[in-house]
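Sharing a structure below in structure tokens format, with a few things to ask.
Missing here is one protein chain; the remaining ones are kept as they sit in the complex.
Up next is chain A:
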Amino acid sequence: MDAAKNKYSIIVPTYNERLNIALIVYLIFKHLRDVDFEIIVVDDGSPDGTQEVVKHLQRLYGEDRILLRPRAKKLGLGTAYIHGLKHVSGNFVVIMDADLSHHPKYLPSFIKKQLETGASIVTGTRYVTGGGVHGWNLMRKLTSRGANVLAQTLLWPGVSDLTGSFRLYKKSVLEDVISSCVSKGYVFQMEMIVRASRKGYHIEEVPITFVDRVFGSSKLGGSEIVEYLKGLIYLMITT
């Protein structure tokens, strides 16, 4: 594959991220100097003026580099990716969160890993050396680790970080995998990577650091645990 001809479409779903979206756009441009890319912002009708900020960024960086493709209301992450995919003009698609828990400085390492290995998917993992998490207390780390061990034992997924959502896909691979996924929320991210693994796609991992800035709101209550277990059973049966 001729590296010079690759174009990377970065899909960023947003909801009430008027400040973060500007910061993320700046950082993406800073770290992808010699790369052909576009940013597709899928905003779900944010009431805080996110779209106005994006339009200002478009005037600053160019409408061919920043695409604003909004939706009327909050419709969920999976459909946000599908919606964004319709406007992708690159041959690679990156998905990442808008709240700066995913730092654009890792984008070059995703691209490099894919070029080196020819992988269909490069997924960021927080759980290996070189990666890491900041902002989690002991309880949160315990549940994360317990959930991960359970998922590894039951699913044999082939990746170390199942719920991560900082990934690079070949466009055709993303289209194929997303069409067969039906879950919501973080189970959706798990379903994507497990289905891709079952279909035999070449998946590589790069370490990423994850700074959780939403202090206190990542509460893991009983209902989240039940949802997670239901998701695991669903994935065991259907993949």
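To be clear about the criterion, a residue touches a chain if its C-beta (ideal position, glycine included) is under 8 Å from a C-beta of that chain, and two chains touch if they have at least 3 such contacts; residues count from 1.
By definition in this document, contacts and distances are computed from a predicted model.
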item	value
Protein name as given in UniProt for the chain not displayed, "Ragulator complex protein lamtor3", "Dolichol-phosphate mannosyltransferase subunit 3", "Geranylgeranyl diphosphate reductase, chloroplastic" or "IBH1-like N-terminal domain-containing protein"	"Dolichol-phosphate mannosyltransferase subunit 3"
Option from A:16, A:109 or A:180 whose C-beta touches the chain left out	A:16
Touching the absent chain when the full complex is considered, from A:7, A:103 or A:184	A:103
Residues of chain A in contact with the chain not shown	16-20, 22-23, 26-27, 48-49, 52-53, 56-57, 60, 100, 103, 105, 126-135, 138, 141-142, 145-146, 148-150, 153-156, 158, 197-203, 209, 211, 213, 235-239
